[in-house]
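One structure is given here, and the rest of the page talks about it.
In this view, the complex is presented without one of its protein chains, the others remaining in place.
The block that comes next holds chain A.
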């Protein structure tokens, strides 16, 4: 959450609720509902680390509103995040662990495991394809997830060929 908040503040000062709205608007339906408390916790940590600062703005009959802005250190930190290439996805695959170990222990038929996994991936692909996303950002993200699932399904075919019997 740190870097997304820093990036949003690079557009200009904002209070916590505006940040929540901004990120929900950017990512639309593909983002799970955000926890407001988490946003404020992150903002106070960023403030503690000197990456953001806040100004209290008086409001009529209500507590002061805290408007956050990026500090110079925060801007540097953000620049580093943006400039670094993101590491390639790691092969963290719970299914593969299950397949290899259950097969070795003789406690499952590898073909059954593969079939069940294929059904789960197909269902996930179906759900992604049923989504109508209105905005381009969400559409790109959904397309990316579908491409990953297609790769997972192809990989299951390989697992079946080489480990199925």
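The definition used in the following text is that a contact is a pair of C-beta atoms (placed from the backbone, for glycine too) under 8 Å apart; a residue touches a chain by one contact, two chains touch by 3 or more; residues count from 1.
The rule we apply is simple: contacts and distances are computed from a predicted model.
Trainee: As a check of understanding, state which of "Septum site-determining protein MinD", "Permease", "TonB-linked SusC/RagA family outer membrane protein" or "ABC transporter ATP-binding protein" is the UniProt name of the chain not shown.
Mentor: "ABC transporter ATP-binding protein"
Trainee: Any idea which of A:73, A:108, A:145 or A:163 touches the chain not displayed?
Mentor: Here the residue in touch with the unshown chain is A:145.
Trainee: For the chain that's not shown, point to the residue among A:14, A:30, A:108 or A:163 touching it.
Mentor: Residue touching the absent chain, from the options given: A:30.
Trainee: Tell me which stretches of chain A touch the chain missing from the display.
Mentor: Its contact residues with the unshown chain are 1, 4, 23, 27, 29-34, 111, 115, 118-119, 121-131, 133, 141-142, 145-146, 149-150, 153-154, 157, 160-161.
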